[in-house]
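Of the protein chains in this complex, one is absent; all others appear in place.
Showing chain A:
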Amino acid sequence: MARKTAIKVANLTHTVTSNTGDLTILKGINMEILESESVAIVGSSGSGKSTLLGLLAGLDVNTSGDIHLYDEHFSSQTEETRALIRGQYVGFVFQSFHLLPSLQAIENVMLPAELKGDKQARQKAEVLLEKVGLSHRLTHYPNQLSGGEQQRVAIARAFASNPKILFADEPTGNLDEENGKLIVELLFDLNRSQGTTLVMVTHDNGLAKMCDRQLVMSSGQLTEQSL
């Protein structure tokens, strides 16, 4: 049976205005990512990887072209609906973790479920934190956790809404090798066990090779390439 298309991008261009004039960051990108695929995006710094990831997740509106997430057409939606689509389809893991500093680990993980009004938020969060091996640090605040631990909380939070697609922007960028490996294992584990599509930006060739496909970004254009 043919797999469903999770993400479809056609002629995507993105231009931003800065104080030095207009800057076209993405120049006509076309791609398709299938359900439960794992894709790595690599490329030199400043080539536009994070920008692409942000647009795919609907964090901003692209200048022209189309982005589809399953049946949803991102480009034509308001921020209001895009937020709802994010809540329904998308999970996010960042290089710098981005946990809410005023919330405990468990509360951070509860957030996505709470936003949807899920009464079971706490129980689900406990299970998720247990999966990432942090059941003993539930009530700790982010600044009491190490970088690796914070990233594990972030992963638990990303999976809390049962996302169909998980975006990760250099998830191991701030971690040592050992912690990085742990995080990568977790991500692929969840990718496999829940059938989640994984789109990951990374500078780590080893990590990129673990993905089904590798896309290379260079000065705003995307080429497929196996390493």
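To be clear about the criterion, a residue touches a chain if its C-beta (ideal position, glycine included) is under 8 Å from a C-beta of that chain, and two chains touch if they have at least 3 such contacts; residues count from 1.
We take it that contacts and distances are computed from a predicted model.
Participant: The complex has one chain missing from view, so what does its UniProt entry call it, picking from "Spore coat protein CotJC", "Glycosyltransferase involved in cell wall biosynthesis", "Glutamate synthase alpha subunit domain protein" or "ABC transporter permease"?
Facilitator: Its record in UniProt gives the absent chain the protein name "ABC transporter permease".
Participant: Of the residues listed, A:12, A:26, A:69 or A:90, which one is in contact with the missing chain?
Facilitator: A:90
Participant: Looking at the full complex, which residue from A:37, A:149 or A:169 touches the chain that isn't shown here?
Facilitator: Considering all chains, including the one not shown, the answer is A:169.
Participant: Pick from A:57, A:105, A:129 or A:216: which residue touches the chain that isn't shown?
Facilitator: A:57
Participant: Just checking the interface: what residues of chain A touch the absent partner chain?
Facilitator: 50-51, 53-54, 57, 59-60, 79-81, 83-84, 86-88, 90, 92, 94-96, 98, 100-104, 107, 111-112, 114-117, 143, 157, 161, 169
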